[in-house]
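Only one protein chain is missing; all other protein chains are in place.
Chain nomenclature is as follows: A and B, assigned in order of appearance, with residue numbering initiated at 1 for each chain independently.
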Amino acid sequence: MPARLVIWMADIHSKRVRESEKAREKDCVAQKGFQDVHVMIFIGFGFLMTFLQRYGFSSVGFNFLIAAFALQWATLMQGFVHGMHGGKIHVGIESMINADFCTGSVLISFGAVLGKTSPVQLLVMSVIEVTLFAVNEFIVLTVLGAKDAGGSMTIHTFGAYFGLMVARVLYRPNLDKSKHKNCSVYHSDLFAMIGTIYLWMFWPSFNSAVTAHGDDQHRTAMNTYYSLAACTLATYGLSAVVAHDGKLDMVHIQNAALAGGVAVGTAGEMMLTPFGSMIVGFLAGTISVLGFKFLSPILEQKLKIQDTCGVHNLHGMPGVLGAIVGAVTAALATKDVYGDGMADVFPDIQSGDVEASFQGIRQAISLAVTLGIALLGGLITGFILKLPIYGAPPDTICFEDGIYWELPGEEGSHEELTTVRTPDEAEKLNA
Amino acid sequence: MPARLVIWMADIHSKRVRESEKAREKDCVAQKGFQDVHVMIFIGFGFLMTFLQRYGFSSVGFNFLIAAFALQWATLMQGFVHGMHGGKIHVGIESMINADFCTGSVLISFGAVLGKTSPVQLLVMSVIEVTLFAVNEFIVLTVLGAKDAGGSMTIHTFGAYFGLMVARVLYRPNLDKSKHKNCSVYHSDLFAMIGTIYLWMFWPSFNSAVTAHGDDQHRTAMNTYYSLAACTLATYGLSAVVAHDGKLDMVHIQNAALAGGVAVGTAGEMMLTPFGSMIVGFLAGTISVLGFKFLSPILEQKLKIQDTCGVHNLHGMPGVLGAIVGAVTAALATKDVYGDGMADVFPDIQSGDVEASFQGIRQAISLAVTLGIALLGGLITGFILKLPIYGAPPDTICFEDGIYWELPGEEGSHEELTTVRTPDEAEKLNA
Partner (left out) sequence: MPARLVIWMADIHSKRVRESEKAREKDCVAQKGFQDVHVMIFIGFGFLMTFLQRYGFSSVGFNFLIAAFALQWATLMQGFVHGMHGGKIHVGIESMINADFCTGSVLISFGAVLGKTSPVQLLVMSVIEVTLFAVNEFIVLTVLGAKDAGGSMTIHTFGAYFGLMVARVLYRPNLDKSKHKNCSVYHSDLFAMIGTIYLWMFWPSFNSAVTAHGDDQHRTAMNTYYSLAACTLATYGLSAVVAHDGKLDMVHIQNAALAGGVAVGTAGEMMLTPFGSMIVGFLAGTISVLGFKFLSPILEQKLKIQDTCGVHNLHGMPGVLGAIVGAVTAALATKDVYGDGMADVFPDIQSGDVEASFQGIRQAISLAVTLGIALLGGLITGFILKLPIYGAPPDTICFEDGIYWELPGEEGSHEELTTVRTPDEAEKLNA
């Protein structure tokens, strides 16, 4: 009997050690994941949008403003919808990661309306979008029981189609008056590459930040890594092919090279295999480059959607692709392949509650629900933002920092360089 | 008896596991903390100061030089003053974090004299300031027993008022001869935003880098996070309000948005609560923006303090605010609220050595001591730096890289400036 007691005590000891250890290890890994996602939100998204020649202050500055606001609002909204414990919202690393995810979605929508909205409009959009994001996330992950760790559906598809719908409602027929500013200059493209590279490097952390620790998390990170690598090669190759003289286009490199991360957002934690991930990444890069080249002009001319950053090509189509890949991979899941990992990835299949094929159907329904809420939400939000009370810029002064920022002198102008500006140009700018 | 032996052995086993585990876990977390602080020192401070149009090389280059020097000197000085073990200085992650903190203080002072000092002057200033920092830190933390994990007093208040006093002594009545260079250009402001965003993102790590691991560290990080978020919103709002036509000012965004991190440097690890942190952050952003708008011109004209980066607004006032918030929060500490955490935050109150109210007094005295040493030290240092032997720049060539750096040609000058390109050149290029 004393021996039994001893065994029991030894057991308790080790167990406690293991548990506290697990908690702390989880913590350490989670902190790293949070930090990486945080860098993606503030540096990645912020600088990715600095490509416009005269909208760098607004890109990085409004990104900063929206993110700082949305983080707090998302903590509240996600807490209300699915994080209440005895009437209190628990905050911690996991809630901070989820708030970053929600913020990412808002920043994707920001990309669609970049240069054409006032900060007040953006804040109003954030209020509505964060709320709907939390509702959609609750329906998809909790009610429908779908899996979407990296957010192909809940973050990318939702953010993209929400933003595209807002852009549709806010359509500006005379936007070509600001056309000469809706493009990059040499150094603005280099600033944007800072954003691209940070997003690319930390995407494996993004997709795996809230997966189960251990094997599951590693698999997600590796799948994302291989998908991105293949996507990048596809992007460079195709960018040279579709150009008229074999030259590379910075727009493709900055954006399409990231589509591989979007497209494994759902299936990344599943048994996609490295080779499968590379195929998905290759496909994502391909549709993204083709989208920029052929689809974006059509969207603008036929559907009247002025998508400044091309979020349809980076987040929209690759997000839908990712949702479909996720549904198919889920439907094909077997206990032979997943082994003990099944409990982490598909607890409902493990417990025998659902068949794998039904999990696939759940995933497909979740995509439809996400699209529905995003499009409807964007439509309503668009009409709310159309009210003439937010100080939106006129068609002639879009893509221009000067309307919302005190601008410094021109490059080198104080350095005894004279800035010759025609009077009516200057007038417009200071208007 | 064998069973007791077994219990004892099992206990030993688990204990060792726990201890080594704790050491390693501490290590892992501490490494992350160190890395984040390191990025803040080199990228954050370095690029934050690149906002000047012709002083980018010096900002990031001298920042690099001073930091590389001060790190080593601080390791020695902090070792001499409070890190000796049997006649040897122990180095490790904790000493590296502390050296980074000390370096941060020197870089804050650098901000006050930016553009008006030679590298030799900066190195001499570092030698003195690092030494006084170590002495002040020893008095505040060890002799007086105050708490200041994030350095509202020891780092920010000390660095700011030291630098302001140096700037006062080095007052240049004819600085307006270089006035046209004491401002930003478009791209230099974007480089500065890289510094701002990195400082903002990693500030929670800064404030929590040397707190007790576990709950204490989490609380500190969360308090800092919420303070920064609220501060950012306050900064944007107030920046638009104080401007003459509702436009945002980059100077405010780059600096005041960070004041929330400074202001919870002392109280961050205390039971400030998320809501309390947000109030502090809101206040910090407010006084910082108002400082830039109304106080800085007065400081320059009446007190003859030419504060290039406005460190009084970002580090000085928010640092003092943080010290006061810390003193009040400490004085209000009760065992009911802190529970077991009291041992981590206020070991002297836990052990019954002091009352909470007395801890508050200690904190207040520490602020006074810090201000005293900083101002006196800055005064003496200023006079030492005034000796005409360091190659300081003349009033006409301040804020100018050209005096210390071999400068490359102008933007595009080699590219046949103003882009005059002969037709066949252009043809070749497009071939």
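Note that a contact is a pair of C-beta atoms (placed from the backbone, for glycine too) under 8 Å apart; a residue touches a chain by one contact, two chains touch by 3 or more.
Because the structure is predicted, anything quoted here is derived from the model rather than measured.
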item: Chain not shown: contacting residue from B:A68, B:V241 or B:L387; value: B:A68
item: Among A:V169, A:M201, A:L379 or A:I397, the residue in touch with the chain that has been omitted; value: A:M201
item: Which of B:L48, B:I194, B:A263 or B:A392 contacts the chain that the document leaves out; value: B:I194
item: Residue touching the undisplayed chain, where the options are A:D249, A:D348 or A:E406; value: A:D249
item: Contact residue for the chain not shown (choose from A:S126, A:T232 or A:Q359); value: A:T232
item: Residue numbers in chain B that touch the chain omitted from display; value: 2-3, 5-6, 9-10, 13-14, 16-17, 20-21, 24-25, 28, 31-32, 35, 38-39, 42-43, 46-47, 50, 56-57, 60-61, 64-65, 68-69, 71-72, 91-93, 96, 119, 187, 191, 194, 402-415, 417-419, 428-430
item: Those residues of chain A which, in the complete complex, touch the missing chain; value: 3, 6-7, 10-11, 13-14, 17-18, 21, 25, 28-29, 32, 36, 53-54, 180-181, 183-190, 193-194, 197-198, 200-202, 205, 214, 218, 222, 225-226, 228-230, 232-233, 236, 243, 247-250, 253, 257, 274, 410-412, 415-422, 425
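The criterion applied here is as follows: only the chains that are shown with their structure count from here on.
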item: Geometric centre distance via CA averages, chain B-chain A, whole Å; value: 32
